[in-house]
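Yeah, one chain of the complex is gone here, protein chain that is, but the others are all in their spots.
Up next is subunit A:
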Amino acid sequence: MNYKVYKILIVILIFMLITAGCSNISFGKVEIDELLILNAVGVDRSNDNNESAVAISAASKSINATSEETSNASAGQKGNSALLVSTGETVFEAIRKLSTFSEDRLFWGHVDYILIGEDAAKDNLPQYLDFFMRDHELRLNSKVLIVKDNTAKAVFQQTIEEENFIGDILENLFKSKGRMSISDELLLVEIMGMFDNTCISTYIPCIELINEPNNKIKLSGFALFKDTDLFGYITDGMARGFNWVRGKVDSGVIAVKDRNGQKISLEIIESKTKIKPVISDGRLDIKIKILFSTNITGVMGTKNIFEKDELDFLKTQQEEAVKNEVKKIIEFAQKNNMDIFGICNEVHHKKPVYWKSIKDNWSEIFPNLNITVEVDSNINRTYDIKQPVRSGYGVD
């Protein structure tokens, strides 16, 4: 090949590089200041007469620069975040409609939170989430949340009025989720996986709007789904009982009474859960074994409790408390025939041959399953205070 051919090839190559791609010249190059970086998106079923309408609200965080130029920024901006709202026949249409009034190109690559209004959750949720799975800009590891008793839009509006940003609030809430262990964060891909599995009932963490002066949003338990529709919510004790079975209790408080009627609070330090399917006489039994340990963090009284008998009593008390929490949620799940624990997966993985014979009628087997709960615990330490203050003077 002579040089002429090389030259022509190079020219062709350069033109190929420059003219390829969807945008004009260059492969989808967009300057960063032409982007509106969205951090949270909300999906609602619209209140219009049109039954299938979808409302999308998207929030973008903007850091205030030192200069005071932000006042003329994009629509609906107040405080440190911008809110965009639109409706459409489908999720994608609603999202594209946002572009008609947004100055900047919307960028979805940083969406961390997808909020679902209650109405949308009741109306075949996967149909709303499909777009978020399919689109290349959105991330599969964004977190999905259900808004209890309200619409996603309301949450956005509430936070904007408070001059807060929804993304920051949720991030902080999720940071401390393990302190009470009544909620959890679940990723879009995990949730779609649960919807895909016919024997598992889906659960999605939920938030609710509350009317406290400083805090408007609260993480509150889980929304449970039967098939694809919202069935109900579990909160507080039920939600923690659920987390016990899932093995996702990081920390939390157990309050029990000692033999003298004093209230003792115990902090959960660590926990471990094992779900074990056992087949005996051709019958499937499930054994759930929970191990945890606690520290004594408070005694509401003056009587000394640091004796072996007393501690043993407290130990059985806390085990009883946990057992009750767990029993409640198991009863609830079996009554409504919703395998939220993923017990079917445990059977599938540990007894694969047996699973083949029962997988088609799991919905008939699960409600009548014999699930036994075993709880074992210990009390580790008492934070170096052996006797409560004034323990010698108390009236016996």
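We adopt the following convention: contacts are C-beta pairs under 8 Å (C-beta built on N, C-alpha and C of every residue); 3 or more make two chains touch, one makes a residue touch a chain; residues count from 1.
Keep this in mind: contacts and distances are computed from a predicted model.
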item	value
Chain left out of the displayed complex - its UniProt protein name, from "Ectoine/hydroxyectoine ABC transporter permease subunit EhuD", "Spore germination protein KA", "Membrane protein" or "Phosphoenolpyruvate-protein phosphotransferase"	"Spore germination protein KA"
Residue among A:D33, A:D281 or A:D384 touching the omitted chain	A:D33
Among A:F92, A:F107, A:F231 or A:Y354, residue touching the chain not depicted	A:F107
Residue among A:R45, A:R139 or A:K177 that touches the chain left out of view	A:R139
Touch list for subunit A against the chain that is not drawn	17-18, 26-33, 35, 37, 39, 61-63, 65, 69, 107, 109-110, 112, 137, 139, 167
